[in-house]
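Report on the following structure.
The complex appears here minus one protein chain, its other protein chains still in place.
The first chain written gets the first letter, and so on, giving A and B; residue counts start at 1 in each chain.
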Amino acid sequence: MENTATYLGLIPLLPLAGALVTGLLHMLTCRRKPLPELFYGVVGCIGPLLAFFFALVLFFHLKGMPAEERFLSHIPYTWFAVGDLRVDMGFLADPLSSLMLLFVTFIGSLIHIYSIGYMAGDENFGKFFSYLNLFLGSMLILVLGNGPVVMFVGWEGVGLCSYLLISFYSKERENVLAGNKAFIVNRIGDFGFVLGVSLLFWAIGAGGFDYLALQANAGSLTPGVGIAVCLLLFLGACGKSAQIPLYVWLPDAMAGPTPVSALIHAATMVTAGVYMVARFSFLYVQFPVAGSVVAWVGILTALLAAIFGLFQRDIKKILAYSTVSQLGYMFAGVGVAAYSAGIFHVFTHAFFKALLFLGAGAVIYALHHQQDIWKMGGLKEKMPKTYWTMLIGALALAGCPPLSGFFSKDEILFSALAHGHIGIWLVGVVVAALTAYYTFRMIFVVFHGQPRDQHAWEQAKDAPAVMTWPLLILAFGAFFVGFLNLPGLFGGGLRVSHWLAPSLVESHPHVGLGVELLAVFAGVAAFVVGITLAYRKFGKGATEPEYRGFARFAYHKFYVDELYNALFVQPYKAFGGVISRILEPKVTDLPVRLSTWLYRWAGNAFKVLQVGYVRVYALYMVIGLSLMSLILSQSIN
Amino acid sequence: MFSYALSVMIFLPILGGLALFAAPVGRGAARAIGMAIALAVLAMGIEIFLGFSPVGGMQHVEHRPWNLSLGISYSLGVDGISLLVLMAGAVLFPLVYAVFTTRTKGFYANLLLVQGAMIGAICATDLVLFYLFWEIMLLPVFFMIGIHGGAGRLPATLKITIYTIAGSLLMLAALIYVGVAHQAQFGFWSFAIADLAALNLSGGFTVWAFFMFMVAFAIKIPLFPFHTWLPDAYTEAPTSTTFVLSAIMAKIGVYGVIRFVIPVFEIEFARWALLLALAGVAGMLYCGLAAIAQKDLKRMLAFSSASHMGIIALGVFCMNVQALTGSLFQIAAHATSTGVLFLFVGLMEERMESRQIDEFGGIAYQAPIFATFFAIAMLASVGLPGTSGFIGEFLIILGAIKFSIFIAVLAGTTLIVGVCYMLWMYQRVFFEKSNERTAQFKDLRLAEILTFLPVILLIVAMGIFPQAFIGKIEPAAQLQVAQLQKGGESGGIAASIDLAPSPHNHKN
Partner (left out) sequence: MIQDYLILSIILFSLGILGVISRRNVFTVFMSIELMLNAANLAFIALSRLHESMDGHVLAMMVMAVAAAEAALALAVVILLHKHKGKLDTNVFSLLRG
């Protein structure tokens, strides 16, 4: 028991140690004789694999405990304590974090292995593994932290790694700019997070600042403060999980290597916001207003990103907007207080989106870094393994029954309907159709039809085994993990939801069979409509259409980036310039300049009197003496 | 530790510096002597830190009457408030001698003088003694900038001189006022801070005296809008002087507010705290925005430093134990991170003969170790958790919320502002493509790595195990805040806001 709890501290430490070792070795050797790639690959994979092993041990340990007592906590030391504030460097494993832990370490390990193949030949191979390990360690701190402040350590840590990995190919200015954008936009979210956490402390944090204590004290929150805390925390989630209005960084983040896009910008880091909202379910459930805001922001983001996804030509950008859109679904789920449905979608999405990204990576790898789908086509014959695995991923994403995406998405839409959020449900169904459409647009254009670039097509082939095996494993997962949470309608027992129940505060409204059937029917119908449309337009080969009107507007992503640039970035820089060129020298510097000027002026004024003739000085003396005598005689009288 | 430790820490460098002026030695020997003295002071500082017991009061107290008729005494002491400032003054100086090797004998002598005077100002518990050391501390800086500075050193020296002299004169006047008031109230002269704290100051002139003190310290911190000497002085000064100015001397300004202004003027302080806090955040935003427009790397860091000082000052004005402790911690954190950044820039200037951001690029490929060290210091400066910068910033923002939501929201933007200019700078200096200038850049040598490594490790250790530091400063901060709240109550000012009607809220 006590031993198992100490694994909690060990789990994040393992990848962090890996990061330290690989990072130091790379730093010291890269300018001289680089170490062999295999060494970095093996050292880099040990940490994640061991962490996965311990995560499994932990999971089964928790599973062996009675449902209501599934909490393991390990507090190595007090991080800092000032006044009533006491923050422990503590880790907590409960059903929610153990589930997250399990799939983060699992998918993380797979992607580490995949990267050995994908990054082969890169001069910064060691650096890549160091960053990837650092990321995994930070993510595990985020998941395992026992309170909001420790979570923030991981929260910022993953943000840093995201920055480092997006700007990994740092010789190109655009990549670094994309990294900067990601970090800065994330920081805007963190601003909300820090304020929310601070506000939460003054409201209910004096009795202990970890989740369990906060949950116990949450009853005394006043609505004003409570809603403010919820919304501020959600601002943090918007930054990390790319929701309106802070979603803009995620598509640009595709500048990083593809395994990074799969691990960080699809499967794990970007879902941290959803995890955080679920973690604070005891707050959001008290203030349904805040929950509604979350749900609406989520579903509108889902809609917006899906629309953008329809017109992208870069295969990774399609998947990026798809990720934003799916994250919107998750927020819609946790916003309508269906936390287990949201987390379940996080879980399934991690499998099929990582699969799609890694598949896309295999395609890009095969085509020598070609990412434009309109230069692909007909790759089905050349890359069968990639095709079939990606097809499973695409079907899961599009919500084809009985693949995993279908069940998790259906659970969210059904919950929205059951909680009476008809509007959210309607938008959600539309987005489901759009999702099916853009996903299969991609599949058809890339793998079907005639090759558009004959030369590249001839050279294309499936990736080496170290890259395809992770694909196969993920495809297996994307196909089957949905059955873990089979709803009652299909004879299942909602096992994931029941597993999560002790960590979450949620209610399951009872609705009739009709509503349940309606939800399922609408989901299937949306899938069928979407895939049919896509097949009719792209199924038998197509050329790139010319975009006009709304399509053109959407192709340019509604010019949101340009708008933000004009509204925030340029004024920011201009203001900096105004300060340093006008305000600083001419206004705030005025007192100093004025004082020197005054000295000079006074000097010049008195210089006139210094004529140099002794007799004039004598005159001054006489005048002075006369005045003195006058004053003295006045005062004597 | 023997009982005269503080005196030795003060007068060893001062006497060493004076002797160095007179002694006919070369620059190498001068540097070696300086290094030896700095290391001796460092050893004593570490001894004091380790032996420091986490209670509220003064330790290592020395007291001997000096001028009986005016009640001036030579009294020294260290408590939780001065501990980390003292440590910054002791830990960072050896770096200066280690990194820069080409200065003249006079420069090293000035450096020794400034260190001794700083430690004196930090340890003095008598207002007049503090003032004395304060003035001695400023003098060598004029020479260091004026003689050894860059091309625009003369205007910069003039500017810092005008500002600091103005501040010093104001402080002198206010100091006399306080002494006279004490004599009038208690019938005897005293400038000991413990005696002055008992003063019950009121009346029209008190406000003036308060602001005279505040302006003197605000100039040194520097608090908006008294910061304009800073960019010029920091940019034109030799890097080691910039390092001393930013890492330690600016902190003595904040320290002076905590040590002398708060206990003496608790009512006025509570009354004007909101205004001062506004000045703090305004300075943070203003300098942060100005930083992004800078082309000179050193000047950008100067604005960045001023921006962070705004936040540190804010923590003092928020009047609760979290924010105050945060400030005290951040003093040390900022001293290490920004100080090291300045040293790095000095190193780059020495090796590439430029400070223009546009002329750099791709250093990360030439010098991975240097780039990593720089990145760690930079991340600490933007407050990334796991580095020293986060703890203080978080505590200050947390405390600011209690003080005023509006101020806290403004203060929170420091998270965004800092990262903008730092990342953009890092991109243009370390990433992108290298050019002829940066292709020549040599990575840190082993000796340099060993010089910087302790500080880099300190930055990380302070982020991961901050309680070792916070535990020592927190009791003193508690005492200080308790005193303030007494003042706030008797002044009839409700400076804090209630967020929830919970009984825990009124504990601090």
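Note that a contact is a pair of C-beta atoms (placed from the backbone, for glycine too) under 8 Å apart; a residue touches a chain by one contact, two chains touch by 3 or more.
It should be emphasised that the depicted structure is a prediction, and the values quoted were computed from it without experimental measurement.
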For the chain not depicted, the shown chains it touches: A
Of A:38, A:67, A:489 or A:619, the residue in touch with the unshown chain: A:619
Missing-chain contacts mapped onto subunit A: 606-607, 609-619, 622
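We adopt the following convention: only the chains that are shown with their structure count from here on.
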Subunit A-subunit B separation of Cα centroids, rounded to whole Å: 36
Subunit B - residues contacting subunit A, complex: 158-159, 162-163, 166, 224-225, 227-229, 231, 286, 289-294, 303, 320-322, 325-326, 362, 364, 368-369, 372, 379, 384-386, 390-391, 394-395, 397-398, 400-402, 408-409, 412-413, 415-416, 419-420, 423-424, 427, 431-433, 443, 465-467, 470-471, 474, 477-478, 499-502, 504-505, 507-508
List of subunit A residues in touch with subunit B within their complex: 23, 26-28, 30-31, 77-85, 149, 152-153, 155-157, 160, 163, 167, 170-171, 173, 176-177, 179-180, 183-184, 187-188, 190-191, 194-195, 197-199, 201-204, 206-207, 220-222, 225, 572-573, 575-577, 579-581, 583-584, 588-589, 591-592, 595-596
